[in-house]
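Here the complex is missing one protein chain, while the rest keep their positions.
Presenting chain A:
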Amino acid sequence: MGADREKHDMTHTDIAFLLADAADEVEIGIAPVEAVVRGGRRRRARRWAVATATALVLAGSTGATLAVTGLPGHTDRNAVVVAKPSTPEARHVYAPQITEVAHGTDHGTSWRVVVSVWGAPRDKAEAAGQLAAMRRYGLERAVLPDGRHLVGMTSYYSGLYYGDHPLRTAMFNRVEKWEPLSGTDLMSAALPLGEAASDGPERLVVGTVSTTARQVRCGWKNGTSTMAELRAVAGSPVTWFVCTAPDRTSYENAEVVR
């Protein structure tokens, strides 16, 4: 028994030794921190895009309205800097600020991507009114929050109109305070460029970057890439971008290159 045990332990020790030796064959390299953080943020953004509203990650502290400063050159955003207009209409509670960030034609069908930014309701009554307005606007039930969770929250929705098909949401969130993006920070979501029921390749990419970003490149799975168009969006303190992939390929990654 003792000999068996010794043999058993010896074997396991040797296996451990061999495993350690084999593991040394891998090239460790430098930890790609930036790539992982970018990937994590993209993953978080994609999760937001498909999550139900109650599962959204909420950022920020108290403050029922935006208090964003320092957005030179974007007069359409300065409206939110002024802050705290008194009526819900002036705060865009029932009628969002809408910006078209891209449009085009795909196989003869016109499409456009719009971003709507909804001001924060101050009480339950305003929240109920906003929820009704969101339904009228065409937001899908799956992305609508419970009205109770709208109070104090600014909501944004990016979505695709493809031909005559209903609005399809790409990236959305509700925030007490916009999460600041800086440097090469990037959040994006990809979806098929097609009709609502399409399960085709994810050829449409919508995302946000910091206002200091000057160039964003979208990479496709076929190895090619496209430079994105950057757009300011009314009511949003970040820059938005849209890319579309060529036929027969789909989204691989996106990054701020300058």
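Keep in mind that, in the parts below, a residue touches a chain if its C-beta (ideal position, glycine included) is under 8 Å from a C-beta of that chain, and two chains touch if they have at least 3 such contacts; residues count from 1.
The rule is simple: contacts and distances are computed from a predicted model.
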I notice the complex is incomplete. Of the names "RNA polymerase subunit sigma-24", "PadR family transcriptional regulator", "Sarcosine oxidase subunit gamma" or "Thiosulfohydrolase SoxB", which is the UniProt protein name for the chain that's not shown? "RNA polymerase subunit sigma-24"
Consider the whole complex, including the chain that is not shown, and state which of A:Pro180, A:Gly200 or A:Pro246 touches that chain. A:Pro180
Please output the residues of chain A touching the missing chain, sorted low to high. 11-12, 14-29, 31-33, 35-37, 39-41, 43-44, 47, 59-61, 177, 180
